[in-house]
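Only one protein chain is missing; all other protein chains are in place.
Then we have chain A:
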């Protein structure tokens, strides 16, 4: 995975701008359409998943998607974590952006579920965010990132 790139200093960011990104390709700036609109329309390259949407509806179309935004209207609604993993499990390699109520203490879990771009409603303190991304020295279970779970480290030789 690419290094963390902070797009801009927090002061210069507007609500909803991408603040952190773990990709070195060009930022996709096409407007994201709803899942319904996307499935029924052939030319969009960016789509936004709401918590109630079924991410699997996008699976037949992955090759034409450059950006998936997953919206977290409230950070307590964890459906977006499953949506992200489902896309990565299906081989989606484009940008996966967490948008909405994205806060410091959810960043590391989001990243583990496959998010590689973060566009919080309220820009985050950069040092706190970096500390959060680096919080866990190890991980117990496998997820959508490439970290090796503890139980594999233990039995590796």
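By definition in this document, contacts are C-beta pairs under 8 Å (C-beta built on N, C-alpha and C of every residue); 3 or more make two chains touch, one makes a residue touch a chain; residues count from 1.
Just so we're on the same page, contacts and distances are computed from a predicted model.
J.: Quick one: find the hidden chain's UniProt protein name among "Pyruvate dehydrogenase subunit beta", "Nitrite/sulfite reductase", "Fe(2+) transporter FeoB" or "Cytochrome (Ubi)quinol oxidase subunit III".
T.: Per the UniProt record, that chain is "Nitrite/sulfite reductase".
J.: Can you work out which residue in A:23, A:97 or A:112 touches the chain that's missing from view?
T.: In the full complex, the listed residue that touches the missing chain is A:112.
J.: Check each of A:45, A:66 or A:139 against the chain that is not shown and name the one that touches it.
T.: Looking across A:45, A:66 or A:139, the contact with the absent chain belongs to A:139.
J.: Quickly run down the residues of chain A that touch the omitted chain.
T.: 51, 54, 75-79, 81-82, 85, 89, 103-106, 108-110, 112-113, 125, 128, 131, 135-143, 149-155
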